[in-house]
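As structure tokens, the structure follows; a few thoughts come after it.
Here the complex is missing one protein chain, while the rest keep their positions.
And now, chain A:
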Amino acid sequence: MNTKKRSFLEALWDFCCSLKLTIITLILLSATSVIGTVIQQNRSPEEYLRVYGETTYRIFETLGFFNMYHSWWFLGLLALFSLNLTACSIKRLPRVWKTVFNPVLVADDDLYRTLSNMEEVVSKQSPDTLKTKIGEFLKANFAPARVTEGEDGKVHFYAEKMAWARFGVYVTHASILIILIGAIIGSVFGFKGYVNIVEGTETNRAWLRGGAQPTPIDLGFTVRVDKFSVDFYEGTRRPKLYESIVTIIDDGVEVKRDRSVIVNDPLTYKGIVFYQSSYGPAGDPSFVLKVTERATGESQTYNLRQGQPARLPGGEPFRVANFSENFQNFGPAARIEIMPQGQQVRAFTVLQAFPQFDAQRGDDYIFSLVDYNQRQYTGFQVAKDPGVWVVWIGCILLMVGSVVAFFLAHRRIWVTLVPLDGGKTGVKFGGASNRNQPGFELAFDEMKKKFKQELGS
């Protein structure tokens, strides 16, 4: 019973450690991730019903396809992936640790037999002469060697380069776990939200994203937007800059004043970051209009909101019916309607950029748009993510670890001197590299040549 249980645990452990599991999990993760890119995520049920119909909707809903990157089975796959990663590393790390910190200093015949780069030479020189020579040779051509003298008169050399490169792969594995931990910290202790603020107003709340109902979240301080503006590249409608001028008020004190928030330059206060993300008109615009009487040349200025009726000097009522910030690429324009009683409405467009344009209409009154004031709201993404630094540390370790794991090799060389009759010495030497064997073979052959010269002289 006991042995059976143990073997089951062993089998489970082996399963967790297996590289086959790694490959299968990676392929499953990539295959299932496709689903979420084909089915749009986090839309309303109505939208899904319209696209997929009742039956398919139910199936997809049950499978969690509409928020699949947070579904139990996808998170389960990620957990399995992490478990596998951890188990693999735990299983292999002790052996590597031993290789690095407690290397085999004395190579026996069995070890030499496993090395694909290996050579045996008989030198006429005495072991004592060779001992110093080889020590210097290794130091000059490879790395300083550790020398062990056996009781049988044998002398063993061990030299290595970049033993620590062995840890590259474990750093890489650990970094992935660190990134996942950072992501979990972010999702547990942070939030993602948004807030729209009208120019000249303030708020101390933001709204959480992704919930069924908009949920407010208290920021703990107040954000006031003093101004929002959009700049365009000259002569085009291609946006150049979205900018909000923001003041932060904490406990009645203006702690940050006139701070500019633009895309790619967010504002951070108390760990909460505001990103410029959208904008739009807030309510009706107001206008400054100049109306000139053609006959007399006298003019009058009006301050009007959109739709607000006013009267011309002659008594006819008029209003600004509509407004566009960019009418057919001519810039700001107002649509004016003159509504004489019992007569047909006269409607026309005036352009701010061309004040004289309206004169061509030939009416008794010439309108021009002097100025307008369209209040905007600015939209911020609001995010707090205390895990982000953990993620960045993980990312840096991921890069460092994978470069080390891929491109650096732990190279080892063993030399054994065996005293022979007549003052001669049998010399065995061999080398191994844990990466890039062909490259090591070339370097080893080169060294072998030099080494033989050394032994011969």
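Note that a residue touches a chain if its C-beta (ideal position, glycine included) is under 8 Å from a C-beta of that chain, and two chains touch if they have at least 3 such contacts; residues count from 1.
Everything that follows uses one rule, which is that contacts and distances are computed from a predicted model.
Per the UniProt record, the absent chain's protein name among "Membrane protein", "Iron(III) transport system permease protein", "ABC transporter substrate-binding protein" or "C-type cytochrome biogenesis protein CcsB" is "C-type cytochrome biogenesis protein CcsB". Across the entire complex, the residue among A:F66, A:Y242 or A:F367 in touch with the chain not shown is A:Y242. The residue from A:K133, A:K192 or A:R375 that touches the chain not shown here is A:K192.
For the chain missing from the display, the contacting residue among A:S30, A:Q328 or A:Q341 is A:S30, taking the whole complex into account. Residue-level contact of chain A with the missing chain is found at 19-20, 22-23, 26-27, 29-30, 33-34, 36-38, 40-41, 69, 183, 192, 233, 236, 238-242, 262-264, 266, 273, 275-277, 381-383, 385, 388, 391-392, 395, 398-399, 402-403, 406-407.
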